[in-house]
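Here the complex is missing one protein chain, while the rest keep their positions.
Note that the chains take the letters A, B and C in the order they are written out, and that residue 1 is the start of every chain.
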């Protein structure tokens, strides 16, 4: 939890914010994620809300799948952001923590991947496995 | 179920086969999907198997998310294929039907999207809603 | 799709309706399911809505798990119903079709299980596999 936030990290957050600003659709896409590979490439994707809640797919899963589909699989850092709802006064696109399900997937595809989150209103960066203490294993 | 299979459809199947041939990894990626938009663009993606079964994400979901993330949302036709397991004698990359969960997602994001499947050992094309008779609705 | 609706089927629908009438909670439980085994036992359960959509579990999955946990595994007929939302004028607890994901699970645990649905405003009963035409298989 004691990583410095670099310019590259701020760029990653900005990339996540940019795609959801462009692709936002009420009840369809309000979360996006940006992923930086160890070679410095940045991928971005939005989540897909489904009419059946269980069928929804998170943005972190989408961006990992997109990077892998393009042939990249060594992941350095990931971040997700959330667009405000139409009736929200606060118009900021904010960083959100990955859900429990995404923590599992990120850990599967990048055991040493770092995650940008907010901590006491400041950008912070942590190891994915710190977000899954006592991780399930067979 | 009475659509003609066009050259574009065969190209779509070939695109799905090509990406899984390149990205196949045992217990990580064995299914891929290809999606053609109404404007003729083709997107491809692989699925992500997770160490926890429930966390897995299908290739159809991935390719829809990839296309939407790129700004495309009018979908014409989708197809998924499966790479053989390492110990399988049959080395063909075969077309598979979408699972029940993907049928819901495809129908959400493309109510009139068509799906290429195999029928009596031949390529066939059907409407997504034909694969979800008596679809759940509130 | 040409099964007769029996008194036992009507009892099953009533059992599903009864449990959601009792357990209904806004944004937590609005769908329930009832399952009849081949030996005539009836099990009922409600669904669990989660704060994260993907984590939600459907009532059909719950009732199958409950029956199996009690040692029953030969399933004859299943039905799900939905409680109206608080602001809905129509106060009827209506039969709903299983979602694509539940169709897969029901088919896994009862290949010849029948499903009660509504067809043209009348109770109807169909085979689960009729709801999954061209089912995904390896």
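As a convention for this text, contacts are C-beta pairs under 8 Å (C-beta built on N, C-alpha and C of every residue); 3 or more make two chains touch, one makes a residue touch a chain.
This structure is a prediction, so every number in the text was calculated from the model and none was measured.
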Touching the absent chain when the full complex is considered, from B:13, B:55 or B:80: B:55
Those residues of subunit B which, in the complete complex, touch the missing chain: 49-50, 52-58, 99-101
Chain not shown, touching residues in subunit C: 19, 22-23, 29, 32, 44-48, 50-52, 54-55, 57, 61-62, 64-66, 68-69, 71, 101, 104-105, 108-109, 136
Interface with the undisplayed chain - residues on subunit A: 82, 96-104, 117, 119, 126, 130-138
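Heads up, the rule we're going with is that only the chains that are shown with their structure count from here on.
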Overall pattern in which the protein chains touch one another (line/ring/star/complete/other): complete
Self-contact between copies subunit A and subunit C, residue sets same or different by half: same
Whole-Å gap separating subunit A and subunit B, where each centre is the average of the chain's CA atoms: 25
Whole-Å gap between the CA centroids of subunit B and subunit C: 28
Per-residue multi-chain contacts in subunit C, two or more chains: 99-101
